[in-house]
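Beneath this line is the structure, given in structure tokens, with notes to follow.
Of the protein chains in this complex, one is absent; all others appear in place.
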Amino acid sequence: MTDAALRIAIPEPRPRGAPLWLRRRPELVLTPLVFLVLVALWQAVAWSGVVSAFVLPAPSAIAASLVAGLRSGLFLQHGLVTLAEAAAGFAIAVAAGLVVGTLIAEIRLLERTVYPCLVAIQTMPKIALAPLLVVWFGFGPGSKIAVAAIISFFPMLVTTIAGLRDTDRGRLDVLLALGAAPLRCLVSAKLPGALPHVFSGLSIAAVFALTGAIVGEFVGASAGLGYLIVQANARLNIPQVFALLLVLGGIGVLAYGTIQALRRRLLFWAPKEERSSP
Amino acid sequence: MATPLIAVRDLTKIYPTARGEQVQALSRVNLDIRPGEFVSLVGPSGCGKTTVLRILAGLIRDYAGSVSLRGQAMRGPSKDVGVVFQDANLMPWRSAEANVMLPVEVLGLDRKAMRPRAKELLAMVGLEGFERKLPNELSGGMRQRVAIARALIHDPALLLMDEPFGALDAMTRDTMNVELGRIAARSNKTVFLITHSIAEAVFLSDRVLVMSSRPGRIVEDIRIELPRPRDLDIIASPIFSSTVVRIRRLLDGEDATALPSIAH
Amino acid sequence: MATPLIAVRDLTKIYPTARGEQVQALSRVNLDIRPGEFVSLVGPSGCGKTTVLRILAGLIRDYAGSVSLRGQAMRGPSKDVGVVFQDANLMPWRSAEANVMLPVEVLGLDRKAMRPRAKELLAMVGLEGFERKLPNELSGGMRQRVAIARALIHDPALLLMDEPFGALDAMTRDTMNVELGRIAARSNKTVFLITHSIAEAVFLSDRVLVMSSRPGRIVEDIRIELPRPRDLDIIASPIFSSTVVRIRRLLDGEDATALPSIAH
Amino acid sequence: APALGQALAKSSFGPTTTDISTGHAAHSSLPRALGYWREEGLDVEVFGIAGNTAGLQLITNNNIDFISISGDQILMARNQGMAIKAVYMHARQPINRIVVPKAGGVTSIAQLKGKTLGIPVLGPQPYATAAFQEAGLDIEKDIRQVATGTGAPALLALRRGDIAGWISWDTAVAALENRGMEFTELRPSFFGDLFGNAIITREALLRENPALVVKMCRAIAKSVHFGLTNPEAAIRIHWQLYPQTRPQGGDPAQVMAEAKRVFLSRFSSYALEGVTKYGESLPSQWARLKQQMVAANELPADHDLNAAFDGSFIDRINEFDRDAVAAQARSWNG
Partner (left out) sequence: MWREAAPPLIFVVLLLAAWEAGALWGGLDPLIMPAPSEIGEQLVLGFSSGVYPLHLGVTLAQSLAGFVIAVAMGVGIGALISISPLVERTLNPFLIAFEAMPKIALAPLVIVWFGYGMGSKIVLAAVIAFFPVLVSTILGLRACDPGRLDVMHALGASRGQVFRMVRLPGALPFIFSGVNVAVVFVLLGSIVGEFVGAKAGLGTLILYANENLETARTFSILAMLAALGLLLHFGVAALRQRLLFWAEPRRGTPGH
């Protein structure tokens, strides 16, 4: 047998040389790399002059604006306002989505009556609704929380219903055979079983709550990243608009990441992919 | 004679299928089970055994005919019943012990007081040391044993078991059989056992019901006249083997000769 | 003697658990299977049988020791293998027939040509008329039989079976045993069978491997000297029963006396 | 007029609002329906764009040729380095309004100290800032601003007393008056010195195709003249081209009366007062605007005003027969 054949027969299990942390979490390098490539592309577009700098500012200008905003503490101060609004809206949406979703999934009559109504109501454009919400919830954070909650409620609702529908019959049988009350079935079998679905709702809602808070701020606010965006936009400070969008994107990634971390903790029992995929 | 604990009259069950057809699973099934009795149900795969058990457990409610529990028309599951399903049906998010404790929680019993019992039951089914493992960290047979322990934890008067020992090796199965016989006798439980092992049925039961397939009917009700308490030595007795052969013949159909069999 | 089809050397497998512990499932397992051989593996529940099978099927790759298939280091699943898992693992969205046809589609075989074979196999496992039913419209035993048919459809040279007949009644099981023996002999298949029935193992196998538990080790490799072809009458032969008793004793442990057993 | 069959030159115009109401007829429906653009050899597409910034972005990126936009935004854009220029002064008066409900009894801006005022959307309010400053108030500190949107939510906020007054624009105020709201308008003394908005284009376009500027704006000037002569005809024409802007149902006479109020709230600021030519602007108006913006720190003191406006097209824009247009307007029955 030749050397080459031997080498084929006994393949290297893993590339050697790379440090362990890199092999474990290659994204720590890859993500910044992709980011740099994107920025380079962007900068190239900016230099080429295909798109006006007032529409798409150069990354360098955005970076400068970002650094200035972060240094002065302006972004942090307003970012916390937005974050608080989004978090409150998210919390309300999660609670309401779980409760209403459960009611709809459990009671067929509601599924056929209330659910379509909720779908219909959801189609109302939030921006059109926002001024009305201001009238109802006041000019303070209330209206922004309301927009955030309304936007993120729907993903929670839909995924809760889907999760409860996806209940494993066998597990439910165990409880039913014990004469368990509906609430007990819900708590001990259906809801834990629905968690994988609910987590997709949570992930979507976390990001949507953020956009909701911003939309609420667009309509009227005296603080928050949405307020800063409107101000910067009106003053034609487009680099700052993009810097703020980046900050928002960062918060979004953090929020999503938090939900995923929670998911890994709570779904420890879910079958691990790695186990069976060779 | 005491009133039957379970009385089934003319039970007929038809399943609708996704393609809009109908499958008749049971046709005019009649059976009585008296309190304290140990009754086994044997029959070919797909004949409707699980369907009968699910109806007795109160999990299927759209059937024709009547089912009564303790003289009253069956209106759903009862708390004093332990069920072992054909699949283990464990909650994957609960450890072995927490799975066994599930009925305790559902029935609102004293958790603290019951925890030692859960440990005992797990030890009885040979799972000492595996209390804190999750279901997907257990082997198939281990999962089934957890399910058996779960059915026993609340000491139900009626046990419904659907092939509880199907995934167990010969030795464990023997141990479990003896254990089950002992538990049933000691606490005077009523047991309804579905099994594929004729020997197991004969060894454990007061009566063995033989079911035919498509549609499922009970074709014979055989009283096992072996003395109690029974131990494994009884297998050597002529009554034991003749009963096994008789049931085997019933299952093979009228025209079949009594073939030797690998599986009893 | 031909080179072994499968050669396992010092196979050791440790599972990590959710709680950060480690479970040693296998410890220095050695085994050889020659082409055309029928080898059974028996052992107590939880001893590591399924783990061995999953490694042979190429589904687990983080183990210590070496596994080679046809003289080459195992590098993952091979197309010429049919596996019956401990659970039926059917696709709930496919009808029984479509489930059986799955390997045909995966391996890119001629669907039209294979469809009659799928029907035949379903008939062989006693599921004529159930071709278009969905898995959740079948009984437990029926599902398992679909899984057996699925493992056979592409006529693999190597069959790995994990308690394929666990959910089957005695009669169906006998039929399936005889059928499996016939298929293996006719097409000279190599079969690796995990079973809980010692009688079944002895009846079908050229060799029976006996495994001990925690950690799993192969404690005995028993050649079955019964003539081939075998039919059910062989059960009456003294070699058959003595072999069964011998394995049984091995499993019960050194200190155990040969107890009578309900389950073989 | 171009010969028949001659291809029309494509161009585009963007009112910086998505609500192209009858008040915007002069640069949307009228020049098109009356064929004024076509007579100039133009095929003009009209885009409603949400907001001044979006309009400026699209114009600098060559997506649109002309937009109408407020004076302060022009100066701010120039200051940011945008190569745009005003070519035609459209609204000769500020289109902004500071209004309070008549019933409230407020008659001067100074009385608004400490009150909550509504604005349609967030953003800088140069006109209001200056007006409050004149009254000795700091708009940031001495009053509270809340965004109410336009239309029903604003009316509701006024009715419920959530806001003591409203800072908005002419057509939006007229719409509330149509719903029975009676306002007192509070004007600063410099109201007459300012202007509302102008039509701008890119400097490059100005260089390469000055004729287009004349053609585009002449049609608009004719439309203004038409509309001022016969508002009802102009409104009907607008409704024909933009049927969605016509209120549905109601008494036709009342609907027309209400539409006229909205129409005139804007068109009256197009009227020739103090000047003789459409589009003409007075340097004092620009200077006054700059002064105000410098005071508000929106503009550096050395900002070059002359670069913002090019009045060289005004004469040619006004080369049309006003009487003929007026006659056409008076005799219009569509």
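Residue numbering begins at 1 within each chain, and the chains themselves are lettered A, B, C and D in the order written.
The definition used in the following text is that a residue touches a chain if its C-beta (ideal position, glycine included) is under 8 Å from a C-beta of that chain, and two chains touch if they have at least 3 such contacts.
The structure displayed is predicted, hence computed values, not measured ones.
**Q** Given that one chain is not shown, which residue among A:81, A:145 or A:215 touches it?
**A** Of all options in A:81, A:145 or A:215, contact with the hidden chain holds for A:215.
**Q** Which of these, C:64, C:106, C:123 or C:239, touches the one chain of the complex that we don't see?
**A** C:106
**Q** Can you work out which residue in D:79, D:133 or D:178 touches the chain that's missing from view?
**A** Residue touching the absent chain, from the options given: D:178.
**Q** With the missing chain put back, one of D:11, D:245 or D:281 would touch it. Which one?
**A** D:245
**Q** At which residues does chain C meet the chain that is not included here?
**A** So the residues of chain C touching the unseen chain are 54, 57-59, 76-79, 81, 83, 85, 87, 89, 91-93, 102-103, 105-107, 134-136, 150, 160.
**Q** Tell me, which residues in chain A touch the chain that this view leaves out?
**A** Listed in rising order, the touching residues are 25-27, 30-31, 34-35, 38, 51, 55-56, 106, 108-109, 112-114, 116-117, 119-128, 132, 135, 154-155, 158-159, 161-163, 165-167, 169, 172, 176, 182, 185, 196-197, 199-201, 203-204, 207-208, 210-211, 214-215, 218, 226, 229, 233, 241, 245-246, 248-253, 255-256, 270-271, 273, 275-278.
**Q** What is the set of chain D residues that contact the non-displayed chain in the whole complex?
**A** Listed in rising order, the touching residues are 18-19, 21, 47-50, 53-54, 57-58, 61, 63, 149-152, 155-156, 171-172, 175-176, 178-179, 243-245, 247-249.
The criterion applied here is as follows: only the chains that are shown with their structure count from here on.
**Q** Using Cα averages as centroids, what's the distance between chain A and chain B in whole Å?
**A** 48
**Q** If a residue has to touch 2 or more other chains to count, which residues of chain A qualify?
**A** Chain A, residues with two or more chain partners: 268-269.
**Q** Which parts of chain C, given as residue numbers and ranges, touch two or more other chains?
**A** In chain C, residues 18 touch at least two other chains, as defined above.
**Q** Okay, in this complex, where on chain B does chain A touch?
**A** Residue positions touching the partner: 54, 57-59, 76-79, 81, 83, 85, 87, 89-94, 102-103, 105-107, 134-136, 150, 154, 160.
**Q** Which bits of chain A are touching chain D when the two form their complex?
**A** Answer in residue numbers: 51-52, 54-55, 130-132, 134-135, 139, 218-222, 227, 230-231, 233-236, 238.
**Q** What part of chain B is in contact with chain C in the complex they form?
**A** So the residues of chain B touching chain C come out as 15, 17-19, 23, 42-46, 49-50, 86-87, 126, 132-134, 137-142, 145, 163, 165-174, 177, 196-200, 203, 232-233, 235-236, 248, 251-252, 259-264.
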